[in-house]
Each structure stands twice: as C-alpha cells, then as structure tokens.
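The following block contains the structure, expressed as structure tokens.
Note that this complex is displayed minus one protein chain, with the remaining chains in position.
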Amino acid sequence: MRLELGRIFIKDIQFGSETKVSNGLLTVNKDELAELIKEDDRIKDVKLDIARPGEKVRIIPVKDVIEPRVKVGSKVQGFPGVTSAMHRVGLGRTNILYGAAVVTIGDIVGMQEGIVDMFGEGAKWTPFSKTFNLVVDITPEAGLEPHSHETAVRLAGLKASSYLAKCAENMEAEEVLVYEMDNVAENIKKYPDLPKILYVEMLISQGLLHDGFIYGVNSKEILPTLIHPNEELDGAVISGNCVAACDKITTYQHQNNSVIQDLYAKHGKELNFLGVVLTPELTTLEGKFRSCEMTANLAKMLGADGVIVSEEGYGNPDSDLLIICKKLEQEGIKTVLITDECSGQDGFSQPLADTTPEAVAVVSAGNVSHLVKLDPAEVILGNIAAIENISGGWHDSVQEDGRIFCELNAIIGATSEIGFHNVTTVLR
Amino acid sequence: MSERFKVVYYVNQFFGQIGGEDKASMEPEVHESTVGPALGFNGLIKDSGDVVATIICGDNYFNEHKADALEKITSIIKKYNPDVFVAGPAFNAGRYGMACGEIGKYVFEQFKIPVVTGMYKENPGVDVCRQQAIIIETGDSAAAMRKALPVMAKIVTKLVNGEELGSPSEEGYIPQGTHKTVIVDKRGSQRAVDMMLARLKGQEFETEMPMPVFDRVDPAPAVKDIRKATIALVTSGGIVPVLNPDHIESASATKFGKYDISGMDGLSPKDFKTIHGGYDPVYANEDPNRVAPLDILKQYEKDGKIGKVFENYYVTTGTGTAVANSVKFGVEIGAQLKAAGVDAVILTST
Amino acid sequence: MVKEIERYGIPIVHIATITTISTSVGANRIMPAVAIPYPVGNPKLSPAEEKAMRYELVDKALKTLETSINEQTIF
Partner (left out) sequence: MIIFKMFKRGGGLMKYRILTNNPSVAAKYENVLYIEGTVDDVLVKTRNLIQRGESLVTHPLPASIRMMYTPYRSIVIGQASGSSDFLQLEIVEESITKYRRIIEYRNVDIKNNRDYENLDLWLLESALYEMNTNI
C-alpha cells in the first residue's frame, strides 16, 4: 500500500470572497462555509474565527482538531463512513493544507474542557499553538439532546476541514511524504534480520463524549482490530472524545499519528513495522480482559518481537495498559508503554500510573497535575467561564491580573500519550 | 548577579575545629571568619561570593536542644541575611547529618533561600531535608571533602544565579524525588521507538517511570522449639486502643503504636477498635482478634504450646505497598524485638 | 516492614490476603489470609466455629515459623 501525502504549506489564514490557497495564504469564504455547516438542521448558527500562532488568543473549550485534507482524483471526499460513504483510504494521493487546522469548540453538557493558547507560556504546552487555526463554534438548535449535539459538532469540524482543502486538490505540493509498506509476509522475507514491531493504539470507548470511530464504527463496538498504518494516516480513525484534554487523541493526531510516523521512519532500516492494532478501552472488567487478551494474541500471531502500546486517557484505561503489558511480557514480547502520570502538583508523589513489575520500559508524557500559569489573553474564542470547568481549573484559577493557573490536564494535547508532544518528566 | 552573594555556613564542633566528642555539647557560636570546610568553600566561590559567617554547633547540643539551637541560628541568619545557606558536608556522620538536615529544612522553610548540604547517601539526615535542600552525594568519610566542596560550590553558584540544575547524576546531588515536567527535544513517540530498539538490541535504556525496587532478605532460620519461643504479634491492620492514644493515622501512618497486652487474654472490642481506612471496619470492631489473633496466641501460651506472647503488641496502618514509612517502622520494631529477645513474629495485614 | 524485621534474623510470617503483594515486597514466609477486612476471622461462621478456624490458622502460622526455608514460600 502506497500513500502519498502532499503538503501545501499554509502560512496564514484570512477570510475573503473565495476559498483558495495562494502563496501560502488560505483565504476562506466565511459565508459559504457557514452555510455548509448549517445544512445540518441540528445546527442553528455557527461562528467562525481565525487564530494565528503568536496572537494573544485563547481558544476554549476545544472539542477536536482536524487537519484539512483532500483526496486527489477521488470522486468521494471526506472521512469514510462518517462524512462520506465508505471508500478506500490509505493509498493514492492526499493533499494537505499543512500548517492549518480546524478547531471545534463549544460546550456539551457542562463538560467544557481543553485550552489552546496561541501565545506565551500556554503555547509551549500545546502542539496546536503552532497551527493556523480556523475556529468553528456552533450553536445547536434549542433542546438538542447531547448525543446529537456531540455528533453535530464532530461532523461540523470534519466537514469544515474537507471544505477548506477542496481547493487544493489540483495544487502542486511543496513536499510529498511517501508511506509505503509491503504486506507482512513480504516484509518478513525482505527484512529477515530486523525486529518486528507492532503498534497497539488504545482508544477510549465508553459512551457519550468518550468514543472514537473507525470508518464510522464506534470503537466500543469493536474487538481489537488490525489495520494498515496508512488507513489511520489517511482518515480512517477520528475522535469523538470530548474529555481528557491533555491526553486524548484528536482527529488531527490520528491523521498524523506520531508513533506511526516514527515507526515508519525506521521501517526497513532498523525495524520491520508490522501494523497497527486498535484496541478499545471498555468499561467492564470482562471487556477489558477480552480486549487485552485478543490484543496480545494478535501480537503473538503476527510474530511481533516488540510492541509499542499507547494509552488514551487516565483512570480506568490504566488497567488495560497494565494488563496488555503483562500479557505481552509474559509471552516474551518486549513492550514500551506511552502514558502520562499524576505525581501531584509538586511532583513529589510516586506516579501511580502504572506499576506492574513487567512495565520496565515506559515513556512518560508528563505530569497531568503540573501547574502552569497562563498569561492574560486579548481575545477569548469560546467561553472564559469554561476555564472554571476545565479540568485543572478551579474556582479561583482566574487571577486578578488575568492570568490563569491551571494544571496541564486542561491543555489540549499537553501530555499526549501517543507521544505527539515533547513533554516528559525527569527525576530531580 | 552583579553584587557578590552572601553565604552563611554551618559546621559541627569537629569540623569547626573546636574539638571532638568532648565538645559535642557546645552551644552554637558564630564566627565572621571562615572555619574548616567554610574556608575551602570560600576559596571556591571567591569570584562571585563570600562566606560572611560560620556557625559552629555541637552535635549533641543540637540534637538535645533543637528548639534553642534553631532559635539561635535564626537570629544569626536574620543578622547576616545570606543569599544561600550551606551546611556540612556531614558524610556518614549520623548526628551531624541530622543537624544539617533539620537546620537546612528549617532555614529553607523560614527564609525561602536555597540550602545546600552534602551527605553520604545512607546518612539518616538525607530523608530529613531531601525535598528542601540540595544534598550533594558524598563519600562516607571526611576523606571525600576535597571532592565534595567543588560540587557544592558549583551548585551554590548556579542556585544563587537562578540557574536550573541539571539531573542529579550530572550535578552530583541526591535526587529530591520530584518528577519535574519538562519539555525535551525528542517527542514521546520517538523516545518510545528509540527505547524499543535499545531494548531489542539488549542495550541499556532508561525508563521514564521507574518502579520502586524491592530488595530481598534471606529467610531467617526457623524457630527451633516453638514451645519455648517468645512470639510477637504485629499488624498493619490498624487495631488500636479505642481512644487511639497515639493518634495513628487511618492511612499511610507516619508512626506505629506499641501497646502492652501482657495482662490480656485477647483483643477485646471494648478496649480495641480499628482506625484503618482501607477496609470495612464493622467486622474488626466486632472482634479485633479477626485482624490480630491475640486471643488464640494467649490460649497457646496458656496451653504451653508456645513459650509466651511478647508483652508488647505493635500496630500501624498501611496496605501492602506503602513502602517508605513501613521500612522505617520495620527497622525500629525489629530493633526492639531483637533487644527483647523475641524469637519469632506473626504479622497480619488487611 | 516484614523484611526489615527479618533482617534482624527473626523469623516472621506474613498473613496477608493479596499474597502477590506480600511476595513483591519481599516477605519470605507468606500465609494467605481469609479476607481483607478479617484476615484471621470469618463473620459468617458461628463464634465457636470462627474461633476454631482462627485456632487452625494460628497453628499453621506457628508451623511456618518452625519450617526452614531457603526462598520465598507461600504456605
């Protein structure tokens, strides 16, 4: 399977009369996009804004982040099984408005969370301070029940991303990344001496605001599934997860899954990348045992020498991570886990994340309780009161000088457990 | 820092060149000269700072008159208003280490200035102040002085300049035990791939979330004749006299209780109850022997099947994994049992 | 705690419910307890039965102390 990702570098976004890209400037026809989003009769109104890196803008509460992309030469556009009919992804050519992102915001059931600061201290902690963001804030029709509300927000973001990139279908890409991999059998023949590595990506799969989707199928409905890494890189997996700001996997992070990218970078050279297993993080213990057992079995069947396991969320998924690790290590398969930790605001508590003797190789994506002080913003996109509800915010977290104390867990992507960001902890 | 920084230095009677054990009871005195290690230290910081005062205090005096000593030291510090406080190094000297630790912790908390000391890693003073002070890891004797002082001087200079310290191993200090969140060059996924490859190649790798390591101890020899043995009863199940006279905490206790049970023939619910926060107390409160089987042990004693039940019963609270404090309790309880000639122990956990 | 006491050369039996934890913290003589809230009791039994059961448990505990072992043993 060969996938080409053509990058068209975006260096600014502005509203204008026509949606187009020229010399790195993405111009967006606001009315046209708004009309498109309002085609969904669950949506009463939509507000569109732009947030650029360095601007004193705070976006809150962020629901999802999506990278604008277009499938070149394809009649069917959009996310398969979600915003379009099922179609093949993971091969052919996809053009990307690289450096741009759609950011959806708005509250569903008082569960506001997730800050993206485009400037100052806060910008350091989120990867989405570096993208030019088109911010989509919908107002639902009165009385819309939360499940539908969540769906409407999710689809609005995905549709907006496809809309923005449509104009780039026939553009010349400035950089083309090629992701190509033979089938497992061929690869083993080709690279007999390279260690075979599988990637297990765990997904929160627990109900409203706690779901992920694979080709539109809710991940809580699946058994652990083996997919080609290219499928995920090309839009097969999207986020419906509106909690866990710091350690959820946004759609953007699925499209650019960093573990997949970094394994690909060494594929055929230092390792043999077997593929991706998507594993649901369920609520029942029985479900957890089943998923973990089957995940370990898939790794065994594929002859994996090593498995990198990434978690999503904190709390009950820690148990899944532990059990998968234990089962794999007992089979003699070496694991590396990526997770985050809670070692208290002062960092002095022993992290509890995952303590099983088998977890000998763990990457820490940071302390979720680490305190940061955010400088005052000039523009708030969204709702400043939401900071009080943000995980990490508390009643007096807004200071008189406008600065905000918050824990890292309030910041989108801060402690990404797919290792998307550069945060970690060190012992001092 | 354009101005020169000021250091107040603390040493004991020995390093203060007053005398040995015979002078260990001396009260704190202050010298505006640099004495002992303070002299060497002053030479190492001479480009940017000065030791403005050396405090010399007897180890015994400090440990026996802690409040007085701290009060005197406080007034000295107020007078000289230093930018940083340095104590020791104490190497493996226990009383000196405790003094450096207690004073270091106190000064840090009262004056909010950096505190630097030096100790051998097993010095009991380490645990006293590791979170407050930067403790240079030294050798176990004064022979390590020449190595320790430059390390201390370097760290002191960094701290007064507001520079961030590197890792404990780079800088030579004992980890404070904090997990500091930092931004690094490589993203997490890349670190994971590198760690995986290192693991598979059998190379060394460093996990970013180390587990507590438990050492092992050889099994003690079996009791030769149980009928003559003194058996002690210990529990982590939180069964204490009903008024909980020692105020033992309901979880992760910071102390243990020791109660004379020699006159009892069991743990009566009238006299004992559980304060453990980790389980439903109903059953233990109905009959505390369900947690610590004193009733049966006493019956064994009466029947002559064991020598006797040790007169003191020991109790703390904790689940199996709360390690740090339980080590300390084990050391103290073990010492007392050993001294009392106890032959064997039954420990129950909830 | 177990280990530190044993370090003085005093044999010690650890009666614990989650024996896996007892193993990992380094106890050598380990005996499974009845349940966390009543390691050496059982409220479902009559008082006489319960006492008899506890008698047996203590008997077993004392036997572990009389047994020579070379490694961690769950009795």
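Per-chain residue numbering starts at 1, and chain names A, B and C are given in the order in which the chains are listed.
We take it that a residue touches a chain if its C-beta (ideal position, glycine included) is under 8 Å from a C-beta of that chain, and two chains touch if they have at least 3 such contacts.
Just so we're clear, the structure is a prediction, and the values are computed from it rather than from any experiment.
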Considering the full assembly, with which of the depicted chains is the omitted chain in contact? A, B, C
The listed residue (A:1, A:25, A:72 or A:208) that touches the chain absent from the view is A:208
Among A:201, A:281 or A:329, residue touching the chain not depicted: A:281
In the whole complex, of A:27, A:74, A:148 or A:316, the residue touching the missing chain would be A:316
Touching the hidden chain, out of A:165, A:214 or A:244, is A:244
Logged for chain C, residues touching the omitted partner chain are 17-21, 35-37
Need a quick check: the contact residues on chain A for the chain that isn't drawn. 109-111, 113, 146-147, 204, 206-210, 220, 243-248, 281-288, 290, 312-319, 342, 344-345, 349, 352, 368-369, 388-392, 394-395, 409
Give me the chain B residues in contact with the hidden chain, please. 278-280, 319
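Here, only the chains that are shown with their structure count from here on.
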Taking the mean of the CA coordinates per chain, how far is chain A from chain C in Å? 49
Can you compute the centre-to-centre distance for chain A and chain B, using the mean CA position of each chain? Integer Å is fine. 43
In chain A, what residues contact two or more other chains? 357
Which bits of chain B are touching chain C when the two form their complex? 214-223, 226, 229, 231, 234, 236-237, 278-284, 286-287, 289-293, 295-297, 299-300, 305-306, 316, 318-321, 323, 326-327, 329-331, 333-335, 337-338, 342-350
Listed in rising order, chain C residues that touch chain B in their complex are 1-18, 21-22, 24-26, 28-29, 33, 36-43, 50-51, 54-55, 57-58, 61-62, 65-73
Quick one: which bits of chain B touch chain A in the complex? Just the residue numbers, please. 131, 165, 167-168, 175-193, 195-197, 199-200, 205, 207-212
